[in-house]
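One chain of protein is taken out of this complex; the other chains stay put.
Which chain is which? They are A and B, in the order written, and residues in each are numbered from 1.
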Amino acid sequence: MVRGTLRAAGWAVVFLAALLAPKALNTYWLHVTAIAWYYALMAASWALLAGYAGQFSFAHMAFAAIGGYTSGLLAVDLHLPPVLGMLCGVLAAAIVGGVIGWLCLRLRGPYLSLFTLAFAQILQLILIAEYQFTRGSLGLSVPPLFHGDSDLPYYYAGFALLLFSLGIMQLVLRSRVGIFLRATREDEDAAEASGIDTSLYKIAVFTLTSAMAGLAGGFYGHFVGILTPNIVTIPEMGLVVAMAVVGGVESLPGAVVGAVFIWVLSEVLRDYGQMRFVILGLVIMLTQRFAQNGLVLLATRLIAKRLQPQRVEESGAPAA
Amino acid sequence: MAEYVFLQAANGLVTGLIFALAAAGLTIIFSVLKIVNFGHGVLYMMGGYAGYYAIHLLGVPPMAAVLAAMAATFLLGVLFERLMLTPLYTNKVDRKDEYAIIVTFGLFMLLENLGIVVFGPFNKRPPSFVEGGLHVGLLTITYDRLVAAAFAALLLAALALFMQRSSLGQALDAVSQSRDAAAIIGINPHRMYAIAFGLGSALAGGAGALIAPIFSLSPTMGDLPSVQAFVIVVLGGMGSVPGSIVGGILLGVVEGLGVGLYPDPNRALAYSNAFGALLLILTLLIRPTGLFGRPHLRME
Partner (left out) sequence: MKVMKRSEALVAGAGLLAGAALPSLPASAAEPILLGWVGPLSPPGGYAAGQEMKWAAQLATNEVNARGGVLGRQLQVFYEDTKGTPDQGTAAMERLATRHVSAVFGEFHSSVALAETKVAHKYGIPFLGTDVWADQITAQGLPEVFRVCPANSLIYTMVGNWAAAAGFKNVAIMQEATDYGVGAVQVLTGIFKKHGINANVVTVEMNQQDFTPEILRLMNQPQRPDIFMIIVAGNSLYDIVRQACNSNFAPTAQTAIYSGGGPALEKELWENDGKCAVDLIAEDVALPKTQWNAKAKAFVAAFEKQFKRPPTGTAMESYDCVGVLTAAIADAKSTNGKAIIAAMERLKYTGARGTYAFSSSHAPTWAYHQYMDAPIMLVQYSKENQTPDDAPILFPRKWATLKELYIKRPS
């Protein structure tokens, strides 16, 4: 009981901090945290797909690319306003996501991962090779979402999109769908046997999370201003997976924390020059090795232990 | 035209055999430890550099350097397994698949960037195994490629024999089928995991050392071959060494032919890896267990 309110209080603090942070951040850190919201949305939606629904997909960045490039190309070639473009991007990503989810129905575990990986590779190569259309590695210049030089509107827009998506995902999880997803993940055959239409829910979750990735991609494109096929690389996907798992893949807010933590860390490590990604790789390995269920859970446990030492003595058990 | 098609296929076959070696390593790791090794590409890279330095610092001749590279990556693999993968079977880890993917991905990030610092950013290349090439009509293949392919074929044959005939190989196979059953008959599964990861790494390292005179050495050289290895493993069937051999050859031929025959010549080469990816997708849709694979067993 106390744990529950403690957790709620903790998240409230985090939420307030995020809301007020821009007051304390200089332009560089504002820019960095605004980009972090992109990764946070990617990590959270991936956590839903992989952590809750058990679909360990490696195509997530591809859906961000679909969202980003759809929106970007519509803006550049047809002069569509960014908001409309982003909606189209979400739609495109959702449709392709549904198709991929359908194709993956019979695949489990690493087979699903490799299938989605192959799809992402093909998409990346198409983006590079068809450069006359996508501008490939030259970079597609995407018009900005907001006018003016400040990153502040992007910070709040990204944060708002993240909260909105988290809200939808939490609703889904609290509903029957969430229970069915968990049942499917634990034991798919048993779930089928008890009458759950696992196929429908698997496709649904793929569609939803791909739509969110598409949203994140659209935001990213209209914020950073240049899209390249580099957003779909395997290291990028691995980074998002690491963010979700380090934060805690069975907790959507945990994935958000993981994303912000790792992204901010990668910027902090800039001072270490070439050792930057060596250290990041080491941090990722060690965090998994010693805090397997994620840092958020670890932090919650540590804080809870700190705040409730009397319990042990009251129950008569020997003090720890 | 027929000669040209044969040419593309022959070229693909030769490189495919070498990638099959790396894939065999991946498949062993998968079948024994039940994990997807995202660090396979950097182990391949480390093998390449190990061979290079064995030649330049220790004066080892090129062919022997391949064996030295395999020994070095074997040790590296065992070290990594002992340090980072033991939680997989000490039951501390709830979600084994994800744990393995993250930890091996971390290894990839660490070693690739460390490679740039330690080996330097400029491409290197060890001396050829044999200079020159074979020219028969239209067919031109360097001796390096032929030697490397032959060496790879020998190693793969030796590996297949090892897995089927030797007691260690059979022990590995037993653990891959059932850890508990293997433990009951007296095999130490923990030791087998370390050996399997070491062996898998050694095969990747050997492939890297064989490829080194053919394609240049760079810290990022393992990025693409690791995806190729995944394709081959799926094609051939996870856990099957003969499957890796056939899969490797098939992939090489398909990619070579794909580039040669793709209607838009401007794009064909840029898409060469897409043919492999497409092959993987088709295999998973039509016959997920691959040509020779067993159905996927979860880690117990």
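Note that in this section a contact is a pair of C-beta atoms (placed from the backbone, for glycine too) under 8 Å apart; a residue touches a chain by one contact, two chains touch by 3 or more.
Just so it is clear, the structure is predicted and the values come from calculations on it, not from any experiment.
Per the touch definition above, the residue from A:Thr27, A:Ser194 or A:Gln308 contacting the chain not shown is A:Thr27. Between the chain not shown and the residues B:Met221, B:Val234 or B:Leu250, the one that touches is B:Met221.
Looking at A:Ala9, A:Val83, A:Leu138 or A:Ala160, the residue that reaches the missing chain in the full complex is A:Leu138.
One chain of the complex is left out; on chain A, the residues touching it are 26-29, 31-32, 35, 125, 128-129, 131, 136-139, 141, 149, 220, 224-226, 228, 230, 233, 267, 270, 273-274, 276-277. In the full complex, the hidden chain is touched by chain B at residues 4, 7-8, 11-12, 15, 112-113, 116, 120-125, 133, 135, 138, 140, 142, 215-216, 218-221, 223-224, 255-256, 259-260, 265-270, 272-273.
Basically, only the chains that are shown with their structure count from here on.
Rounded to whole angstrom units, the spacing between the C-alpha centres of chain A and chain B is 31.
Residues 50, 56, 103, 106-111, 113-115, 117-119, 121-122, 125-126, 128-130, 234-235, 238, 241-242, 245-246, 249, 274-278, 280-285, 288-289, 292-293 of chain A touch chain B in their complex.
Taken together, the chain B residues at the contact with chain A in this complex read 30, 36, 38, 84, 87, 92-95, 97-99, 101-103, 105-114, 116-117, 223, 227, 230-231, 234, 238, 267, 270-271, 273-274, 277-278, 280-281, 284-285, 288, 296, 298.
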